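Heads up, one of the protein chains got dropped from this complex, but the rest are sitting where they should.
Coming up: subunit A.
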Amino acid sequence: MVLQLFLNGVILGSIIALGAIGLSLIYGILKFGHFAHGDLMTLGAYFAFLFKVQLGLPFWLAFVLAALLTAGTAILLNLILYRHLKKRDSVIVMISSVGAALIIRNLVLLFWGPQNQFYEKAIQMPIVLAGGLLRIKENQIIILVLALTLVIAVHLFLSKTKMGKAMRAMSDNIDLAQITGINTEKVIIWTWAMSGVLTAAAGILLAFDTHLTPVMGWNLLLPLFAAVILGGIGSPYGAMFGGLVIGISQEMSTLIISAAYKPAVAFTIMILMLIIRPSGLMGKKV
């Protein structure tokens, strides 16, 4: 039981981690909480639904196309909204992202309806491991492998490429980054693109594990923010770690409290972190 919950937690945690990396970088570089992040995740999952189920493309192609389209949407949001508002109070940008979240969610509702959707209807028999102590579905193995691959790709991008290094530098200290001649506008666009890809991946994997609903991403917004704050705003590695911690805690919490209160766990961890160490585990001082 404990082992099973832990495994479920790792699966949920890697999905949260994927979404949180982009949220954290945007937060670090653009200095605002992007409240449409959860709904961007939903959008990515539905884009993949469009390509895979409605248009009958293979899963990998649907995945890539959905990730690109979501990245495009993220860049577009920045272009028409956030870029113009960021000169002002950060609350204005945040409320505008709340607006974007509502618009996206209702567009999904409008085009795909409120009912649950599935990438595949067939029911998978779980593989039984460790003498019946652990059950895992084939899909969940794919989720773990894909999430791990993406995290390694992000790591290589951030540590080996010039753009990745510039992103980290900007997230760390924007003034210093500007002095060293980094093209900040270009870095910002790349940050949105990368966030879009990762967020779409998180949404697709979540839907792959369960199902699609228009509120799937919105329901994960609080865990995403909790992961970002736990790891330290602006720290992509902190966000990965924070995501895992939040995912595992949410699943393991059902040992002690009712499963209905799972979302409250992320909130509690976040508040505790804000009391003890508001800068997060790997972040700078706020």
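Heads up, the rule we're going with is that a residue touches a chain if its C-beta (ideal position, glycine included) is under 8 Å from a C-beta of that chain, and two chains touch if they have at least 3 such contacts; residues count from 1.
FYI, contacts and distances are computed from a predicted model.
Name of the non-displayed chain as stated in its UniProt record, restricted to "ATP synthase subunit a", "Amino acid/amide ABC transporter membrane protein 2 (HAAT family)", "hydrogenase (acceptor)" or "ABC-type polysaccharide/polyol phosphate export permease": "Amino acid/amide ABC transporter membrane protein 2 (HAAT family)". Remark: the omitted chain is touched by one listed residue; of A:3, A:61, A:95 or A:128 this is A:95. Across A:47, A:190, A:208 or A:225, the single residue that touches the chain missing here is A:225.
Of the candidate positions A:5, A:109 or A:142, contact with the hidden chain is made by A:109.
Contacts to the hidden chain, counted on subunit A, fall at residues 32-33, 35, 81, 84-85, 88, 90-92, 94-96, 98-103, 105-107, 109-110, 113-114, 218, 221-222, 225, 229, 258, 260-261, 263-264, 266-267, 270-271, 274-275, 278, 286.
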